[in-house]
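A single structure is presented below for examination.
Note that one protein chain of the assembly has been removed; the remaining protein chains are unaltered in position.
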Amino acid sequence: MKHSSDIRPHAPAPSRLRALMAHRAVWPVLALALILAVDGMISPGFFQIRIVEGRLFGNLVDILYRAAPTALVALGMAVVIGTKGIDLSVGSIVAIVGAVITWRIHAGDPHWLVLVIALGSALLCGLWNGCLVAVLDIQPIIATLILMTSGRGIGLMINLLYGGTNPSFTSPLLQGLSVGHVGLIPTRLVLFVAIFAALWLLVRRTAFGLMLESVGSSPAAANIVGINARLIIYAAYLISAFCSGWAGVVLAADTHTSDPVSIGLNIELDAILAVVIGGGSLAGGRVYLGMTILGALVIQALTTSILTSGLPPEYNLVVKAVVVICVLLLQSANLRRALTHALYHALARTKR
Amino acid sequence: VTIGFSQVGDEGDWRPAFSKDMQDEAKKEGIDLKFADAQGKEEDQLKAVRAFIAQKVDAIIIAPVVTTGWSQVLEEAKKAGIPVFLADRDVEGDKSLFVARISADFNLEGKLAGAWLAQASKGNCKIVELQGTVGSAPAIERKKGFEAIISQFPEMKIIKSQSGNFTTDGGKKVMEAFIKATDNLKGVCGVFAHNDNMQLGAIQAMKEAGLKPGKDFLMVSVDYVPAMKEALAAGDANASVELRSAIGKYIYPVVTDYLKDKKELPKWIVIPSDLHASATPGN
Amino acid sequence: MAQDAPQGRRFESPRASFDASGPKKPGDGDEVGGTCLEQTIVTARIEMLGVSKAFPGVRALDGVDFRVEAGEVHALMGENGAGKSTLIKIMTGAVQGDAGEIRLDGQTVRIGSTGDAQALGIGTVYQEVNLVPTMSVTKNMTLLRQPKRFGLIDWREARRRARQRLERLNIASQIDVERPLGSYSVAVQQLVAIARALEDDTRVLVLDEPTASLDANETALLFGIVRDLKARGIAIVFITHFIDQVYAIADRISVLRNGRRVGSAPTSELPPLQLIPMMLGRELETTERRAASESSAIHGEPILVAEGVGRRRVMAPFDLTLRPGEVVGLSGLLGSGRTEVAKLVFGAIKRDSGKLTIAGAEVKSASPARSLHLGVAYCPEDRKAEGLFAELSVRENIILGLQTKRGWLRRLSFDAQQALAEAMIEALGIATPDADKPVGQLSGGNQQKVVLARALTSDPRILILDEPTRGIDVGAHAEIVALIRKLCAEGLALLVASSELDELVAVSDRIAVLRDRRKVGEIEERAIDRQTIIDTIAGART
Partner (left out) sequence: MNEKFLPLLATIAVFVAIFVIGGLLYNNFMSTQVLGDILADNAFIITAAFGTTFVILSGGIDLSIGSMIGFVGVVIANLDLAGWHPLLAAALMLGFGFLFGALQGLIIDICDIQPFIVTLAGLFLLRGACFMINLDSVPIQNGFVGWFSGLGIPLPGGGVLRSSAIVMLLALAGGIVIAHFTRFGANVYAIGGDRTSATLMGVPVRRTTVGIYALGGFYSALGGVIYAFYTSSGYPLAGSGAELTAIASVVLGGTMLTGGVGMVAGTLFGGMILGLIATIIIFNGTLNGAWIMIVSGVLLFVFIVLQRSLVGSLRMRGAA
């Protein structure tokens, strides 16, 4: 009963810790590198970056540019998942925000106010989700499924309030936030970094993160310790809603139309994928913000390369599925261990 | 009279307009319309039709999500003695199960777009295509129709084609990718989008990349929604095949007349879909 | 239980270095383990040879030899983190060793899973209650061995068997076998786990701290059963930290220290005074039960007053007062409501009657958060469900108490956290390679210490401990008792619920006695001794 596989190196704590961190980051990075490498091979000019219309322009920029909304949603998702929860309603929140923006602009509100109202409405959604999960303690998937199903309907209703189907708007301010650029850098990236920084400070530089993780790890114990689990869960869904709300602003301003049925469709799946590729566990208890962004980049890189590759669209999903599986298999330490294990037994059997 | 109408869903600009028109027209004509929106799901649509039968409505109008899978439920409608009419899409199988189809022709729309592009480009054009939702009937039909025409012209071919899911957002993303992939659409002369929403997205993407859609590129799409009218006026797009959305006035009379005198009707009453073009650019 | 018990529980050392305890670091000398390996005359029922196991940063076991004869009760002793559980987990297939060999009745066997072990007739009760709380008692007890009729499970028969098993421990009366297991107290769950392990075809029975949350009666019962299993020639491995229990039941003792077997001898040849140093690697001087003089530390007004506090169907209204520097014990049989009293006072269970006053201020709606800020800390009985954050590190687990009190905005700096954690690890002698180890990977006793440590970090004025020393070794136990007294001397008020009379006798100034979820009496300082308590519980006096 000897299993070489079970023996792990004995290293003093700090260096082992560093090794661990490295370990967590290394696989997603590798995946990203591989994807880009493939792109480089199939389309030569893939990496070239030029300056067009006074801003950086090229596939790599596009990946960042397009990843921003998904990454935002994913950040919020990471926080919720940290509490052992999940938020399926992010897509609907995006839709609602888009509708509200268009509506208020048509109603002639000043655009800064529109922005406030839009984010406010997102936070309302967060309150609703939080209420279902924290107060009524309905299981998160179902609780957020409710807003997921009705949210886009609400968006459509808002559109109908003033007639138009998929009305469009023009707003220098909002479009500036989305498709504009400060210097060479797209504004949405700058803002994304700002939000990420704020969130990171909240999670890592206050005790909020620790409390979040303890609630995710064991609500009962958290309660005994005197943590107000409810409040924490509430906060988590509010944060998620805010991030989705901001993503909504970016996406809606991007096409400056309100298209509730299709805007941000399936963004919740990409967000969850990003969190998991970033090493987060749906069982809760841990929040990795930086890693989550990495996950989002992997996904967007994949999407962009599918689009540029010239592959017929009916192959999109299969390619996506295969790549995702590969990335996850790459990440799974257990697989490697299991393989060695199997190998060992095979050998043992042959010996007998 | 009570009429059940099973609509596909809410996607894009055209469907909602169509639904709204059906409901408004019904009010005008004093018809009690039972409206059911299938959210793009075949199964929901079957549920709807079954429910209509259970409700014993006088007639059923279906805008099928998908062309297959109808025989069973149409049989049931027939047994219950409820006449069935089809709006837009056709259904496979026994044509005797429904009275008539009153609709435009996706395939024809594709053909019109193709024809216009052929003529505008003098039969010589590299095209990028923005497909609709993969597997959806309009996407498939419009593609077939379009290809049927351009296959007549050796110098016309589609060099890139991706799905933009019939959405502005999708169209924009795909076009952005195409722009990079083809090094600013080098050599491309035309863009064919399966609906206006995607085309509008594409136009945004091209402008943001400093290109001139409508001037340096021939932009043709389907639907002719209000936003596209503006784009045509502004010269950002060149042509759009109209898919009429205000067709309640075509459909209801047929149905009500049939209910009065069960006179046989032609199986397909085609609603003309005509092409609107801005002044074609000199090239 | 064991009136004749030597005063093993009452040892104490004011200050002891823990260098000896704590897991073995790599690099230390690697001389062969199992120094005094007996010659095999008769083949042992089960025998483990040269078993080693390493976890990240820890060598849990290092070439351990361990043999148990048929019809022998073999006590496995050692400090927290010595490797006891790991050894028996390897024996029962729950963990795969890195090296070594297992022989059952002479044949080498490969035990790749707990399933294999059960197939070989090795029944086990693991340290933490390891049954499924959401399943009914019946389902738990018959899992994998459900009786079948026509290929389908015959639940009536299954229920019958379950009841029959529980009968043996005669607790069938207290348990509805259809109720979910989780709705019963830890103690009851522990008993069910034991009942489950008692298969008819059992050849080896492994009990890892089965008595940790039992009180005198259940323990006596269990021992009764163990004795007749022994008579039936079953080999029994018995892990415990109760010295007196060892001498009450075991024929033979093996001692582990830092993952090595440091000795092994018949019980008769190894009196406690040799055993304990062997376990701890150091001496332990005795002290008598806390003298009245120390109690003079008790002064001033009551800091906690409960008047008619209670909750329907959970606990009948009771009065309770607690003065600074005072230790009040909660005694009673299992299910008597000790835990409920503790939780009601702390606010973890909402009271629906009565008045609670803490430090002169009336507490309208008690809740853990509220209590925390009033300077009350609580160390729960059920550490698995209510105590630990298994994924979080030892450090995070320890500092959460203080951190929560400070509020989320005033985060403890990493250095502060580290310092605090190190301090506690030092003070309670928590055996862990470093403060960043996930607490779920600590040994049972060390987990308990972590939960205690957390309660202490929020520097409370009132400390409520429910079964505080569950699974804690003698040395640490003494340490903790000493710590408690020191805190009391500094004016901390203490409420201790325990199923361990000796412990209560040792620390309490007053003891509140509970029966059937109502308070039936209070024993004053001078009157405190085992007999009085037992009588009061039994209802002989009030």
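Letters A, B and C mark the chains in the order given here, with residues in each chain numbered from 1 onward.
FYI, contacts are C-beta pairs under 8 Å (C-beta built on N, C-alpha and C of every residue); 3 or more make two chains touch, one makes a residue touch a chain.
None of these values were measured; they are calculated from a predicted model.
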Displayed chains in contact with the omitted chain are A, B, C
Filtering C:Leu144, C:Ala231 or C:Leu409 for touch with the omitted chain leaves C:Leu144
Among the options A:Leu160, A:Val193 or A:Ala348, the absent chain makes contact with A:Leu160
On chain C, the omitted chain is touched by residues 94, 113-115, 117-118, 124, 126, 130-136, 139, 143-144, 146, 152-153, 178-180, 313
Those residues of chain A that touch the unshown chain are 88, 132, 136, 138-139, 141-142, 145-157, 159-160, 269, 272-273, 276, 281-283, 313-322, 324-325, 328-329, 331-332, 334-335, 338
Contacts from chain B to the absent chain lie at residues 4, 7, 9-10, 16, 19-20, 23, 33-37, 39-44, 46-48, 50-52, 54-56, 66-69, 71-72, 75, 92-93, 133-137, 140
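In this text, only the chains that are shown with their structure count from here on.
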CA centroids of chain A and chain B: separation to the nearest Å works out as 34
Whole-Å distance, C-alpha centre of chain B to that of chain C, is 72
Counting only contacts in the complex, chain B reaches chain A at residues 9-13, 16-17, 20, 131, 134-135, 160-163, 165-170, 172-174, 176-178, 180-181, 183, 197, 200-201, 204, 208-210, 227
The answer for chain A against chain C in the complex is residues 1-3, 6-8, 10-11, 13, 16-17, 205-208, 210-211, 213-214, 217-218, 220-228, 285-286
The chain C residues in contact with chain A across the complex are 26, 53-57, 59, 96-102, 110-112, 348, 368-369, 371-373, 378, 380, 385-392, 396, 400-401, 403-412, 433-434, 436, 454
